[in-house]
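Coming up: chain A.
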Amino acid sequence: MALLSIHQYLTTYLVFGAMLFSLGVYGLVTRKTLIGMLIAAELMLAGVSINFMSFNRFLAPDPSVGQIFTLFIMAIAAAEAAIGLSIVVAVYRQFKTVDAEELVNLKG
Partner candidate 1 sequence: MGTKDVPPSIDTIPSSFVQFAIADKVIALGRANSLWPLTFGIACCAIEMMCTGAARFDLSRFGAEVFRPSPRQSDLMIVAGTISNKMAPGIKTLYDQMPEPKWVIALGNCAISGGPFVFEGQYGIVEGADKFLPVDVYVPGCPPRPEALIEGIIELEHKITGWRRWPKVKPEWRESGSDES
Partner candidate 2 sequence: MKIQEKTKEALSTLFADLPPSEPEPDDAEEGEKKPVPRGNGIIEQDYLLKGFHLDVQLESEQLLEAVQIIFDLGYYLESITGVDWIKDDQLEVVYDFSRYDFDLCRTVLRTRLPRSAPQLPSITPIYTGASWHERETHDFFGIIFDGHPHLVPLLLPEDADFHPLLKDFKA
Partner candidate 3 sequence: MGGYFTDLISGTKSLLDGMWVTLKEFPRRPVTLNYPHESVKMYRRFRGHIELIGDEEGKPNCIVCSMCQRACPSGCISLGGVKPEGSKKKVLTSYILDFTTCSLCGSCVESCNFNALQFSNEYNLASTRKEDFIMDLLKRLEEQNQ
Partner candidate 4 sequence: MTPVPPPTLFSADGMVGLVFLIMIGVTLTGGIIAATAERLIRALSGIVICFTGVAGFYYFLNSPFMAMMQILIYVGAICVTISFAIMLAAPEEKLKKSPTNLLSGPIGFMIAALIFAAMTMLALKTDWQASAKIASGSVREIGIHLLTTYSMVFELISIVLLIAIIGSIVIARGGRN
C-alpha cells in the first residue's frame, strides 16, 4: 500500500514532470505538422510547470514564487499559442499546408 502515499513525496512529482517533458520532446521530434509540434511544446511546458509547482510546495523558502513562475509560464504558453497559431493560419493561407517538411520555402 506504499503506492497510496506517493503523493506526499517530491520525487513523484519530479519524475512525473520529467515524464511529461520527455513525452513533449518525443512529440516535438516526431510530429510533422506545426500544430502537432505546438501541442507537444505545450506538453513540455506542462512538465516544467509541474516541477516549479512541486518545488514551490516542498522546497521554496518563499511559498508563492513557484506559483508566480507557473503563472508566468501560462501567460507565455498562451502568448505562444496565439502567435504560433496565427503563424500557422497565415502559413496555411499562403502555402495550403502546415506540414513542416513541405514548408522549405519558408526560409528567406
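The candidates were selected such that all candidates are chains of the complex that A comes from, given by their letters.
Before moving on, here are some points about what is shown:
We adopt the following convention: contacts are C-beta pairs under 8 Å (C-beta built on N, C-alpha and C of every residue); 3 or more make two chains touch, one makes a residue touch a chain; residues count from 1.
The structure presented is a predicted model; accordingly, all values stated were derived computationally and were not measured.
Set chain A beside the options 1, 2, 3 or 4, and in this complex the one it touches turns out to be 4. Chain A meets candidate 4 in the complex at residues 1-11, 13-30, 32-33, 35-36, 38-40, 42-43, 46, 49-50, 53-54, 56-72, 74-83, 85-94, 97-99, 101.
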